[in-house]
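To start, the structure under review is shown below, and the notes come after it.
The complex appears here without one of its protein chains, the remainder shown in place.
The letters A, B and C name the chains in turn, as written, and every chain counts its residues from 1.
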Amino acid sequence: MDIPAWKKMGLKDFEYKEIVNRLGREPNYTETGIFSVLWSEHCGYKHSRSLLRTLPTKGEKVLVGPGENAGVVDIGDGLACAFKVESHNHPCAVEPYQGAATGIGGIVRDVLAMGARPVILLDSLRFGPVEDARSRFLFGGVVSGIAGYGNCLGIPTVGGEVFFAEPYKGNPLVNVLCAGLMKHEDLHLGKAYGVGNVVMIVGHSTGRDGIHGATFASDVLGEDNEDKRPNVQVGDPFMEKLLIEACLEMMHKGVVVGIQDMGAAGITSSCAETAARAGTGLSIEIAKVPMREENMTAYDVMLSESQERMLLIVKPEKVDEVAAIGKKWGLHVANIGRVTDSGSLEVYEYGKLAAAIPVSLLVEGSPVYCPESAEPGYVSNNTNWAAASVKVPAKSELGGILLKLLAAPNIASKETVYRQYDYMVRTDTVEGPGKGAAVVRVKGTKRALVLKTDCNGRLAYLNPKAGAAWAVAESARNVAATGARPVAITNCLNFGNPERPEIYWQFKEAIAGMSEACVALGTPVTGGNVSFYNETEGVAVYPTPVIGMLGVLEDLDKHVSPGFKSAGDAIAVLGKVWGDGRSLAGSEYLASICGQVAGNPREPDLALEKGLVDVLVEGASLGLLRSAQDLSEGGLAVALAESCIHGEDGACGATISIGAIGCGGNPDHRPDSVMFGECNSAVVVSLAPDKEQALKDLCARHSVPLAVLGQVGSDKLVVKDCLGGEIISLATAEMADAWRNGIPRAAK
Amino acid sequence: MKFMGTVTVALKEGIFDPQGAAVKGSLDALGYAQVQRVRMGKDIVIALEAASIEEANSLLDEMARKLLANPVTEVYRIAVQEAGERP
Amino acid sequence: MKFMGTVTVALKEGIFDPQGAAVKGSLDALGYAQVQRVRMGKDIVIALEAASIEEANSLLDEMARKLLANPVTEVYRIAVQEAGERP
Partner (left out) sequence: MKFGVIVFPGSNCDTDAHHAIKDVVGADCEFIWHDGVDLQGFDAVVLPGGFSYGDYLRSGALARFSRIMSSLYEFIEKGRLVIGICNGFQILTEAGLLPGQLLSNDVLEFRCKWVNLRVENAKTPFTSLYRPREVLRMPIAHHDGNYYAEKDVLDDLERSGQVVLRYVDESGNPTAEANPNGAARNIAGIVNKKGNVLGLMPHPERCVETILGGEDGRRIFLSMVDSLSKGTLVGKGRS
């Protein structure tokens, strides 16, 4: 017997029964298709909705929180920033270039839909090891896809991450963040207000591309088409650029009441969501939709994921003006229906009613699952893991280890990636990719937006709660290191199959860790995205809760950057470097030098992290700091090395003693943990000697430990232990060479 | 023997071709109302050694599958002839 | 009548073709020692209306000269057939 349609479309039997119940009848084919996409995990958030409700989302700077196309925060001067991160993992695993390109297109339209001009992109990427040919192919394809689409839009890609690890081999993660700028009064919402208002579609024509894979061979399209209808979309950045300009012109002229991007499930989801948010209904005629292919059915049109389209809600008297603007930019514009009070989405197919569904059933109408969760076995094993099992390297080995770490693909320079991105267009990029958080000026003000994405999936795997909290803490620290005040986050939660108890446990823990950290740091969650089922043959990716942190720098002239500035400056560590066995847990040192992924990473001391943020922000505004570099992968040694590598001419070195960090104080102290251990709440700073007292006082006020380690030198890094013996002495040129060529050499 | 092979790679029918659409737009602007559709493809000309035309053919087919075309979005066509012959 | 025209655009002989060289490099890496040279070209497929095949031909030639090929670096070749025929 043949499989029922709803199964082919990915609905579960009981979900279908639920639909029949609530609808009071059997849905027809088109309606079933509509349900199948809106009740999919991607649109319905079936497994995440209940937990996402527990996130802290309030804050006095938050103008729009989760639920809209993107979060919006006040940045002063009557301006606001809309920002959001989204995943495009699955498409990229099939077709890396187009997958990544259309991922950029989607997130940019989300930000545009809020009324903001998209001005910043960041990309957070995860792949299998660079040594693996397939992973290299995906890596290359994704990066050129981001470049190909983002560069054409004229939106600078100013930062991101790349992390390589075995579990991402089958499932690369491609998360992209977009931030946009707007005046408060330009804020628009995806709401279909005003019964009688006109529903319009602007942008590209609609084709059959991207229609749910399971339906290729259905009788709608005919078997013979199967291989011709792959479930990938081709991006057209040129059309997107025109769409951006046209929509901004429409919004600034105040001719649209509501606006919504068309992402997954295209017209279907955009219509349902705008109506649901406004508590109205919509009635549309698919014949009026500009089509790219012949005899398309209501099913095709409603489910098409053709790119570069937006839905507009327009007052009848403004329709002509909207059409004119669309025409000016060479876009298709069509009046496809109107807003009703029916509370239903009514779809007409060449005159006859093809679907009529209450929008409440479509949006947030899908069942909510709270699957059982169970701590995976590996967690308890790791809790019993003993650092003692790792032999302490001889002092003479530490320098060589540092060089190896600097060359490790996860730590090495990502220049081979970002040199392909136009990170300067718009002439606002004050600090681009390559040196900590990105700093982007806001023309006409003294302010700058500061953004950073972060997440160490290896830590999140070993301890999801700690890992998520560290991602928040580290991105905040990165942002604060520039002198900017972290204000809010967006997030993208990449996990395996939530129907597996271990995965759901990881998810639950990560949400808890993220919430705690956001509350402690006062950075509410303004939006985000969940991507489940990132696994193949039972191998899931590391749980990867990517955090996108937004900060505001009040005075660009006070901006602090990584890299030592002048010889003779004092070098200090603010915060705490644990230096004990536990800080080896999940470290890059343990993974790439000792070949182990083990241990139970400690959770961050959030009070200390908050104090550290305050010290960095106030220290910068008081002009106490010459440079600041946070500790992350590779620990203290890598932070020092990067400060040297990024140093100004004549200030590319340092002579320091780790004695001041109190080694010996802790019985569990070991040199490799002090130098390479991770999960530290600490930042390496340099300052003019005469600022030392002022900084000490500031730290005291925020109860942040400060340890002066030594002095900025000219061209080499010298590290002495508590006894004054040299444990590391490396020429900066040698460190820079290892760091710059790490990825190209590993990719050979 | 020396052969001259051509692997012509085109986007699958269902897939939208932004480049072709843009070129069509310019042709319209230039007044070529007769043009109904434009699709862009790649034309990869390969000079190779093979024992026979059959072998050349199967080699090219292998290269196309492995490298030259992306099966997800593209289809390809192969033409071979002995080197020296006029196309 | 409907015609299917193909304008094949290639780089002039003397001009270095980095893309072709890159493809050759990957083919070498895949072990195709038989490959001596690779050149990349464009294949522009145009569906058009014309009174006769001659007219179709001259239309395509005009488009190629005006837009499709850049005489500084490129040469082009035209093939036309009545729509419907198999290539």
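Here is the rule we go by: a contact is a pair of C-beta atoms (placed from the backbone, for glycine too) under 8 Å apart; a residue touches a chain by one contact, two chains touch by 3 or more.
No experiment lies behind these values; they were computed from the predicted model shown.
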Query = Just one of A:Ala323, A:Leu556 or A:Ala694 touches the chain that is missing; which is it?
reply = A:Leu556
Remark   = Across A:Asn28, A:Ser144 or A:Gln711, the one contacting the chain not displayed is A:Ser144
Task = Could you tell me which of A:Phe83, A:Phe163, A:Tyr299 or A:Tyr423 touches the chain that is not displayed?
result = A:Tyr423
Remark   = Missing-chain contacts on subunit A, rising order, are 144, 147-148, 151-154, 236-239, 241-242, 329-330, 418-430, 441, 443, 556
Query = Touching the missing chain, which residues of subunit B?
reply = 18-19, 22-23, 25-26, 29-30, 40
Task = Spell out the interface residues on subunit C facing the chain that's missing from view.
result = 15-16, 18-19, 22, 67-68, 70, 72-73
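The rule is short, and it goes like this: only the chains that are shown with their structure count from here on.
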Subunit B-subunit C separation of Cα centroids, rounded to whole Å = 8
Query = When you check subunit B against every other chain, which residues touch at least two of them?
reply = none
Note = The answer for subunit B against subunit C in the complex is residues 2, 8-10, 20, 23, 26-27, 30, 32, 34-50, 59, 63, 66-68, 77, 87
Key: subunit B-touching residues of subunit A, taken from the complex the two chains share   = 94-95, 98, 204, 207-209, 225, 227-230, 232-236, 238-239, 292-293, 306, 330
Residue numbers on subunit B that touch subunit A, as the complex places them = 11-18, 21-22, 25, 70, 72-73
